[in-house]
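Taking it in order: structure first as structure tokens, then the write-up.
The complex is shown incomplete by one protein chain, all other protein chains being positioned as in the whole.
Up next, chain A:
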């Protein structure tokens, strides 16, 4: 009976809302400039902050199959804590207040005192141990990051010790993806839906790929959020998403499509914030296949591209021309000398390599890999046509693209790649080794550099090793690295305290709204 009454009242209220919206219609049409704050029916009141990322949150299990989806990571950052955080160059304290390395393969972390989970239970080293062990044993996409972990021990409630089979320089970075959940929930609770963490926000309700509703966790160790709540809706259609920002249905949305950026800048009540991002376009040559096994051909193709003009005309300031195989926001980036745009040189080099009569090849991509991907592919293809390289465009579906990519069944491919950890190891170390064999390129020297960089934990040494790796990949023209996408956020002007994040995982704890 109560349930029926509840539904009845809610429906009555929403009908009332409909009536109100209808009644104020003439005033709105004549009196309000487009974009004025508070004209949207959803605006105003002590409602939760609404933040729409452009991808869907599917699963809250931080160790599950979707765990490194950008959208999952975004949700997990609000709900869970990690041992350490990453500020772009070094690890900063999270659940661990300090750590030391007694020897090359042993790490010892001291845990923060008085941290509680959203269910009120106290966080101890047993929870950390259980979470890390679950992650290491999981079948998901994080598996390769944890394959070198040997033992995880909890000698006392506030200490955790991790030993690795070999020295692992990226352990701290990888730990920023290792979310901690209560040991008691593992193997029991429905972790995909009813997540319990110790992070700044607790789950109120969740409908996969539709909406995640969070409320601030009182007494969060880093300081509790002052928001009434945090709503993370999924709006698949990007023009609808822009509309929701303009009429105040959502307070924050990202990523802003490059072709909408200029227009939104002129909209009242909306502000744009952006930051160099960790997402970037790359166009690999299949270096194991003729004619791309010849580095002269690959270099010639780079000289045939006026990357600067292509990128600035397509993306404006929503993307930056790259000067290395990884974006400048990534740890380990070292700038290289750009390939000069010189179609004549390109033709000469192609002729020297024995392709004076031209090349017929193909390029594959899937439409949603990144903003204006098709337009970018077409620009590159038409530039190559001018030097006699005829590229058949193959826009295919994501699943088909992935299948061919891993089977090395392609000539040239275009994709947006994400340096999820913000560290060169995640991309260079993972993709460019001969063993990984992701684009048919094999280089003993590069293998050695990447292995050494993986093993050392001296950050300066790692930086210089990855710098060398950038140089080799760039010099050998393993691919075209056209553009690093900016992380672009659209905000209502009433939103304060928001800090744009390079990795699309902003923190909402410090955000507040005015008016």
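The rule is simple: a contact is a pair of C-beta atoms (placed from the backbone, for glycine too) under 8 Å apart; a residue touches a chain by one contact, two chains touch by 3 or more; residues count from 1.
Keep this in mind: contacts and distances are computed from a predicted model.
Chemist: Can you pick, from "2-oxoglutarate ferredoxin oxidoreductase subunit beta", "Glutamyl-tRNA(Gln) amidotransferase subunit A", "FAD assembly factor SdhE" or "ABC transporter permease", the UniProt name of the chain not shown?
Modeler: UniProt protein name of the non-displayed chain: "ABC transporter permease".
Chemist: Which listed residue, A:125, A:198, A:244 or A:505, touches the chain dropped from view?
Modeler: A:244
Chemist: Which residue among A:137, A:400 or A:499 touches the omitted chain?
Modeler: A:400
Chemist: Considering the complete complex, identify which of A:124, A:211, A:362 or A:494 is in touch with the unshown chain.
Modeler: If we include the chain that is not displayed, A:211 is the one touching it.
Chemist: In the complete complex, which positions of chain A touch the hidden chain?
Modeler: Against the left-out chain, chain A lists 11, 14-15, 17-18, 21, 24-25, 28-29, 32, 34, 36, 39-42, 56, 58-59, 61, 64-66, 68, 139-141, 143-144, 190-193, 207-211, 233-237, 239-240, 242-244, 246-250, 397-400, 402-403, 405-406, 430-431, 436, 438.
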